[in-house]
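Structure provided below as structure tokens; questions to follow.
Here the complex is missing one protein chain, while the rest keep their positions.
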Amino acid sequence: MSDPLSAHLKRLIVETLRLEDVKPEDIQDDMPLIGSGLSLDSIDAVELVLKFEKEFGIKIRSSEESRQALASVSSLAAFIRQHADPARLPV
Amino acid sequence: MASCAVYSSNHDSVGLAAWGCVTPLGDAAGTLTALLRGERALRAVPVLGREGGDPVPLGLLNNRELDETAPPSWLATIKSRFGPVQEGGWGRPRRPVFVTSSNFGVGCLYAYRRSGDPAFLPFGALPDCVEWLRRELGWGESVTVFSHACVSAHLGLLQASRMIEAGLADAALVFSFDFLSPFVAGGFHALKILNADFPAPYQARATGSIGLGDGAAYAVLARDRGDFTITAQSLHNEMYHFTANRADGAGFVAGLAPVAAVAAGRRVWLKGHGTGTLEAGRLEVDAFGRVFPDAPLVGWKGSLGHTLGSCGLVELALAVEAMRAGRTPGTVGSAAPVFADSVALESFANGAFDGVVCASNAFGEAHAAFLLSHA
Partner (left out) sequence: MLERFIQELRTDDPGSETPAATRERLKARFAPGSTRRMTLLGMLVGAALGDLPPAGDEPLVYASTFGEGRALEDYLASFPAASPTLFQTSIHPSGVQQGLIGRQRSVGELFPQAGGRQLAVQALLTAMLAPAATVVLAGGEERGTWLVEANAVSDRTFAYAVRLAREPGPRALGRLMLTQEAVTGALAHPAWFERLHRRQPFDGAAAEGWRLQLAWS
């Protein structure tokens, strides 16, 4: 079962990108998000970056950094834990 | 893959009778001199202007503020520098005008949204902006607008050439402009390709980034006039993705091949699009290498920034000046290592070349190119 942060990230992904045929629980923690797996593209990636920057007060500087952070929900959660104020993380 | 267009019928008869551009480094001759000295127009500017934000590399005309004014402040520069644009009865049916831009007056719509001041509205919407320019520059009604992001200017050149070739116009004015605003800078910043790093086109480094610049230019095309001709032109649209090219670079090759066919047997140098992004830069360099082996490649957006819809015409004017001066500026802002040996970091003498192939690319992975030759 996903931890609260990962579960929250999955909900945000589905809502932000209006993924009509995907439920948050369908997204596996280590499923690739960009390209294969969820088949999101680079525009989806930057849209998610914008959302996560607002939600958690983090900063992703470049397209290369966003590609690394968004490799999977697990990598995204790790990035956010590393850079966000813990008070802004779901418990 | 869809084949490309090449405009090549009687191409030698349509000449470049006049040209000009303005960038933060000056007019065409002044900008060329600055590029040959390796100067950069880009400065770190808050991405949202008065509202602040991250510093990003922008080249602003006359060190103006990023935020728009009503009316836009750049019109005075156009009027003072571009005499041929205002003289000669442009906008009559036999002397049509082709306006090309990506953003037009959208900075004024942004200012209206943020301030609520209706003074910005007459300059904001695309048709209003063009109508305002038409009146200010004294043009008649025959004004056609092409807008396709960073290949906009190429479309104006192609259609102007066809009108003259078909005998429907005696001469044609192609006018191109794109001036920055928080709207434009904010958008590219949101895509994470405009950030604090200054652009280094074709340089092999860990992250890519672009700069943006103000730019405006014009070209007058006429039958059998001028020392230069736009000998061949091509277009191609991958329609693969809005912001990514086909990974095999086939789109770049498809965009260049028709011009290469006309250029066969001629010695050319290359002016690439080269904004500073990594993937597109690599693909572009590779495609040039395949289609024009041994031709030296330069890009000037590391100095001027990407002038968006006007880049094709701004860089045409600079290429003409370079051919007249006998010297081509190198890829300012970039350093070794580069993607290929064909990338010329330093300026070089171009007198032994027959012409230059100029290429631009745009969102939606549009490609455009032309061959500029001595008449």
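A and B label the chains in the order they appear, each numbered from 1.
Just so we're on the same page, contacts are C-beta pairs under 8 Å (C-beta built on N, C-alpha and C of every residue); 3 or more make two chains touch, one makes a residue touch a chain.
Being a predicted model, the structure only gives us computed values, none of them experimental.
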Visible chains in contact with the missing one: A, B
Listed residues B:R64, B:K79 or B:R114, member touching the removed chain: B:R114
Omitted-chain contact residue, chosen from B:L235, B:V357 or B:L372: B:L235
Hidden partner chain, residues of chain A it touches: 17-21, 43-44, 46-47, 50, 53-54
Chain B residues that touch the omitted chain in the full complex: 1-5, 7, 9, 48, 51, 53, 92-94, 99, 102, 106, 109-110, 112-114, 118, 121, 124-128, 130-131, 140-149, 155, 159, 162-163, 166, 168, 182-183, 186-192, 235-243, 251, 363-364, 366
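As a working rule, only the chains that are shown with their structure count from here on.
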Distance from chain B to chain A - Cα centre to Cα centre, in angstrom: 36
In the complex with chain A, residue positions of chain B that touch it: 190-193, 195-197, 206-209, 241-244, 278
Touching residues on chain A, where the partner in the complex is chain B: 41-43, 46, 49-50, 60-66
